[in-house]
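Reading through the structure tokens given below for one structure.
Other chains dropped; remaining ones untouched in position.
The chains carry the letters A and B, assigned in the order they are written, with residues numbered from 1 in each.
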Amino acid sequence: MSDQALVLAASAIGAGLAMIAGIGAGIGQGFAAGKGAEAVGKQPDAQGLIVRTMLLGAAVAETTGIYGLVVALILLFANPLLGLLG
Amino acid sequence: MSDQALVLAASAIGAGLAMIAGIGAGIGQGFAAGKGAEAVGKQPDAQGLIVRTMLLGAAVAETTGIYGLVVALILLFANPLLGLLG
């Protein structure tokens, strides 16, 4: 087993782990969608404002999922650890 | 144990881990579906608007699950780590 193989294997696992962060955005944005639908049902006139607020908040909730994706892509495509091998 | 086998084995685990992100979308979109059904029950006249809002929000909640799928597919079908083996 070479040093490189060990680091690359761990990077594959690390990339998979980083994607788990997406659980949060999925739950949170789904909650926002449900509350948005409920609010539109109560106040159809305010649909535009409600949807805009829902999407703005959902965009913020997306950020940590994107952080995870960025770390996974770094591990896969621009792995900085390989270069540190002696 | 060859280097390639180690990296490929870890890629299989990483691909599986990445799919765990789907937990979030499942919970969130299910909540949105429930709230949407509830809202339609209260205001059947607003069904079109309610469903549209629910689907828009659910589409947003799908994104992080798709990120996980993309990372898993990269690990399985376009593995960039193998090429980095010395």
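Observations
Note that in this section a contact is a pair of C-beta atoms (placed from the backbone, for glycine too) under 8 Å apart; a residue touches a chain by one contact, two chains touch by 3 or more.
Model, not experiment: these values are computed from the prediction.
Taken over the full complex in this file rather than the chains on view, the one protein sequence occurs as 3 copies, with 2 of them shown.
The rule we apply is simple: only the chains that are shown with their structure count from here on.
If you check the complex, the residues on chain A that touch chain B are 1-2, 4-6, 8-17, 19-38, 40-42, 44, 47, 50-51, 54-55, 58, 62, 65-66, 68-69, 72-73, 76-77, 79, 82.
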